[in-house]
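In what follows, a single structure is set out as structure tokens and then discussed.
Every protein chain of the complex appears in place save one, which is left out.
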Amino acid sequence: MPTIGVVDTTFARFNMGKAAIDEIQQNMSAKIIRRTVPGVKDLPVAAKKLIEEEGCEIVMALGMPGSKEQDKICAHEASTGIIQAQLMTNTHIIEVFVHEDEARDENELVFLMDQRSREHALNVVKMLSRPEKMIKEAGTGQRQGFEDVGPARM
Amino acid sequence: MPTIGVVDTTFARFNMGKAAIDEIQQNMSAKIIRRTVPGVKDLPVAAKKLIEEEGCEIVMALGMPGSKEQDKICAHEASTGIIQAQLMTNTHIIEVFVHEDEARDENELVFLMDQRSREHALNVVKMLSRPEKMIKEAGTGQRQGFEDVGPARM
Amino acid sequence: MPTIGVVDTTFARFNMGKAAIDEIQQNMSAKIIRRTVPGVKDLPVAAKKLIEEEGCEIVMALGMPGSKEQDKICAHEASTGIIQAQLMTNTHIIEVFVHEDEARDENELVFLMDQRSREHALNVVKMLSRPEKMIKEAGTGQRQGFEDVGPARM
Amino acid sequence: MPTIGVVDTTFARFNMGKAAIDEIQQNMSAKIIRRTVPGVKDLPVAAKKLIEEEGCEIVMALGMPGSKEQDKICAHEASTGIIQAQLMTNTHIIEVFVHEDEARDENELVFLMDQRSREHALNVVKMLSRPEKMIKEAGTGQRQGFEDVGPARM
Partner (left out) sequence: MPTIGVVDTTFARFNMGKAAIDEIQQNMSAKIIRRTVPGVKDLPVAAKKLIEEEGCEIVMALGMPGSKEQDKICAHEASTGIIQAQLMTNTHIIEVFVHEDEARDENELVFLMDQRSREHALNVVKMLSRPEKMIKEAGTGQRQGFEDVGPARM
């Protein structure tokens, strides 16, 4: 049974960690270790600690960057750190970010945060248990949250 | 009793380190080690030295980026370095930045710098002593300084 | 016989990994190990794992960043990570990115993604088997996908 | 007697290294090791070598980024590298950059480059010999070159 880390934030406006954990548990037997940090810039080290101190084989890092220009920069810094943490540990950290301004209203924001968290949880399940299924989906225009775009047509 | 590092700057226009230390001491018994550096770009290595040379279990890095375009870039560089320092030490460094232009006047600037320093000090206390309380606040739209936004409503 | 890694994404709208592998196999005997990940930000660690865990001597990292501003930032983060992964392993990772908005329509997008994947596959073959041929092409304005620009004329 | 590194550039339009060294020597007994490199992007490794190969306890990295957009990007890359060098060595590198367009004319440019180099030299002296003095200046709105801004008033 694999150990999966889940880390989210108190800044986000929806409980993304809970949605992700629910979706994993419906699809796979796994030990899940959860952490919550203040904001997205605290995610990289939290994810790295889950890998190195708690033995997680993969981690989900979930957050909701705000809509201000400064929030976009924070998201960029967080993403850079999440990639760096992966390179330092040779372990995948699946970043699940929903930008507050991707949604037209609070209703859609909740839908999107829930849906994207769940669809990326399914990616985690596939990467752990059926990696060959990922290869079958190569180049098929998958999206998480909103509808898939599909492959380009000639 | 945990050891907490606090590093701030001479560039800032309010004594953020003092506010943070005051708030920690009202809420927890801790040994506090303080440093002050010229500007935000000097924070990453100062924080890392507090962790590796002084044994701090967590560090607060407080600064006030100015309002000029160049100041924004400095803040970005500092934040990137603070994340990198965390990854190199597997230790949280809570960044507390107040951008000078977040406030409408000097009065609000003082309020914001004091309040954000104190609210993040409380995050540090929680992360050290009651991490499960952070999980209870996941996705609840917490903010430091200005009012909380709260969760999105469907 | 060299071992070559190929990693692409489910986000892309064309099977770039398949085109790259086909082109390599038409030009060289090599053992190829393939991975598919969700998006471009997952490429750096996947490439690094192919090098360090699977013994690949070179890796192709293929992706199609979307046309939104946020997608451009993701591509930048991915590229930064791919360079970092190379520096950590002293191994070339040939990045093959086609930005969705480089093409005027889906038809051209498919052409470009196929062509660029194949031309970079040929670069990989040259770098592995005839590196002196690369020196002969120095400064000749080579492009992958669209037509070569050629050297500047005095 | 501490060993202090000073590295500046041939690109700059004022001898910043000389001003910094003069100011240090008026205020402290120190062994100074000087290097000059072409431009600001050569500063990070030069500073790191002064620390690791020459035993410097602190380094001043002085440069004058030009006023073109591309020069701003170079400055950003240099600053990122200077922070990284500090994190790799647990040693402060005080960056002293004067952007060519901060000054209204060549006269002010010379003034600013001289003054900022000297004021940061005094920071270096304080950080080495009276670090508690830095804490006393926390949050007091210190600036190097132009006049101090002072603390915000309620």
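Chains: A, B, C and D, in written order; residue numbering restarts at 1 for each.
Convention: contacts are C-beta pairs under 8 Å (C-beta built on N, C-alpha and C of every residue); 3 or more make two chains touch, one makes a residue touch a chain.
Every value quoted in this text rests on a predicted model; they were computed, and no experiment measured them.
Engineer: Please identify which of the visible chains the hidden chain touches across the whole complex.
Structural biologist: Spelled out, the missing chain touches these shown chains: C, D.
Engineer: Which of D:38, D:131 or D:150 touches the chain that is not shown?
Structural biologist: Answering carefully, the residue with contact to the hidden chain is D:38.
Engineer: Where the complex has a chain not shown, which of D:24, D:109 or D:134 is the residue touching it?
Structural biologist: Residue touching the absent chain, from the options given: D:109.
Engineer: Name every residue on chain C in touch with the hidden partner chain.
Structural biologist: Residues 72, 76, 79-80, 82-84, 86-87, 90-95, 99, 120, 123, 127, 131, 134-135, 137-144, 149-154 of chain C touch the chain absent from view.
Engineer: Under the stated touch rule, tell me which residues of chain D contact the chain that is not displayed.
Structural biologist: Against the left-out chain, chain D lists 8-18, 34-38, 41-42, 44-46, 48-49, 52-53, 70, 73-74, 77-78, 80-81, 84-85, 88, 106-107, 109-110, 113.
Assume only the chains that are shown with their structure count from here on.
Engineer: Using the contact definition stated above, find the chains touching both chain A and chain C.
Structural biologist: Both-contact set = empty.
Engineer: Please tell me the distance, in whole Å, between the geometric centres of chain C and chain D computed from their C-alpha atoms.
Structural biologist: Roughly 40 Å separates the two chain centres.
Engineer: At what distance in angstrom does the C-alpha mean of chain D lie from that of chain B?
Structural biologist: 25
Engineer: Scan chain A for residues touching two or more other chains and write them down.
Structural biologist: Chain A, residues with two or more chain partners: 80, 84.
Engineer: Taking the top-of-page definition of touch, could you list the pairs of chains it picks out?
Structural biologist: The complete list of chain pairs in contact reads A-B, A-C, B-D.
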